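Missing here is one protein chain; the remaining ones are kept as they sit in the complex.
After this line comes subunit A, so read on.
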């Protein structure tokens, strides 16, 4: 009896037991188009033995010139098949629960990300908090990059994407499922640390990929990027530089950044008021302005608000002209004016969007000064 019971216990347990060293922990994966309805799937797996932990023999680096990571690629007719294709060439089982970054190649993004994204995320191991990035060119370029600061590029991507806008797969899936809202995803490319460095292996995230539906619409420029950051409320702790007079700039470190879209109705096309609230600390005062003086302060404030407004306006205009609703104005209507949205706007929102009137109301304040500028002797 006891023997039978112990057999039952021993035989029922352990079936899904895996030792740590039988898993290949994928930290970053990339998806690309391989032409002709085919997909290419790339995984980045750190090699524990060369990660430099205790007990491992020596540090990595010199193994293959690729750092302590393994990069493997597979192709297939869909994402899952290409994943299995990768597995064929690995001795350890691919394990996706530790994937922190998912990079999608530009070409695939242009074609549409929804299908591949869902295919990847539907497996239970995947984390919805995985950060999503769009890469310039093929994603393998990004995975192969070797930022000097971190042990492998996945870690660098994660830190940078987090600092930039912290857009996760979950955010994107939500945006995709919401009517009248289009996703905005950070855009990563490979550069050098110095401008002249053409063969650099460092990473850079300084732009956004704006989507229309699940298809890539355009990549923002510097000014538009700033505008998107304002709109996403991600300017907190970042600094913002604006000019107060010719050749004289001021830099503000942002403390507070809030955006509230408000439907103001009126007319054939819906119009909105975007209330933007910004506060910050003055950290660079090139113009040596004494902002303790209310008059000067008003001037500085106006300049700052103007520049923020311009940034936001430029990106909204560009996006709306392409039919991409980055602010989620349609979503706002869906929530607040549901019946009208269903009847009137739902079907041709893309066509309506360029005619939507958006009034941007920026309210910016400088709360503190850490740099009072040069004091002139009197």
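By definition in this document, a residue touches a chain if its C-beta (ideal position, glycine included) is under 8 Å from a C-beta of that chain, and two chains touch if they have at least 3 such contacts; residues count from 1.
Keep this in mind: contacts and distances are computed from a predicted model.
The chain not displayed here is annotated in its UniProt record as "Spore germination protein", chosen from "Membrane protein", "Gluconate 2-dehydrogenase gamma chain", "RNA polymerase sigma24 factor" or "Spore germination protein". Of the candidate positions A:46, A:74, A:227 or A:280, contact with the unshown chain belongs to A:46. Only one residue from A:33, A:100 or A:234 touches the chain missing from this view: A:100. Note on the undisplayed chain: of the listed residues A:125, A:197 or A:249, the one touching it is A:125. By the touch definition given at the top, subunit A reaches the unshown chain through residues 9-10, 13-14, 16-21, 23, 25, 27, 46, 48-49, 51-57, 95, 97-98, 100, 125.
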